[in-house]
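Just one protein chain is left out here, and the rest sit where they should.
Presenting subunit A:
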Amino acid sequence: MTVLIAILVVGLISLAFGALLGFASVKFKVEGDPLAEQIDAILPQTQCGQCGYPGCKPYADAVANGEAINKCAPGGDDTIKKIADLMGVEPIAMDEAHETDNTPKVAFIIEEDCIGCTKCIQACPVDAIIGTTKQMHTIIADECTGCDLCVAPCPVDCIEMRPIPQTTRNWQWDLANIPVTQID
């Protein structure tokens, strides 16, 4: 009899705590960023498709599902390192099949050559090109991610990728160039 009572009591207690825990887990659920979201936040969002996916988000999803982490050329080694840190794997070298030149560029339309075919608009993943049929097109440099996708479709080859010019706003101190100028 006492054994039964003991079992009953212990059972009830465990039930009660189980319910409590269950409630707590629902009530205080921590909304963690899904892995893909976190990876997406690291990717440069150039939307260039060089990784073989139609944009950064699809690549982030793929990486979360086991795709190699070294396929984003615009992100370069920094991005690989960050993804490796996030996923807890070893950083690996940039995939050889991918271009490693990731100097920031923006597209530029040589406007007198443009025939207004709108092909480039259809190609641009971020709508950084303005223009309409038979009108000159131009690129909003601020919105352009430098993804290169508009260059190929242009039938008259009037789009070129230009490196972003250095100004005092994006200039970086160069350690080697700074003379040490203290006095004693």
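The definition used in the following text is that contacts are C-beta pairs under 8 Å (C-beta built on N, C-alpha and C of every residue); 3 or more make two chains touch, one makes a residue touch a chain; residues count from 1.
As a convention for this text, contacts and distances are computed from a predicted model.
**Q** One chain of this complex is missing from the view, so tell me which of "Formate dehydrogenase H", "ABC transporter ATP-binding protein", "Ion-translocating oxidoreductase complex subunit C" or "Sarcosine oxidase subunit delta" is its UniProt name.
**A** Its UniProt record gives the name "Ion-translocating oxidoreductase complex subunit C".
**Q** From the listed residues A:A24, A:A68 or A:A152, report the one that touches the chain absent from this view.
**A** Final answer for the missing-chain contact: A:A152.
**Q** What residues on subunit A make contact with the chain left out of this view?
**A** For subunit A, the residues touching the absent chain are 40, 43-47, 55-57, 119, 125-128, 143, 145, 152-153, 155, 166-168, 170-175, 178-184.
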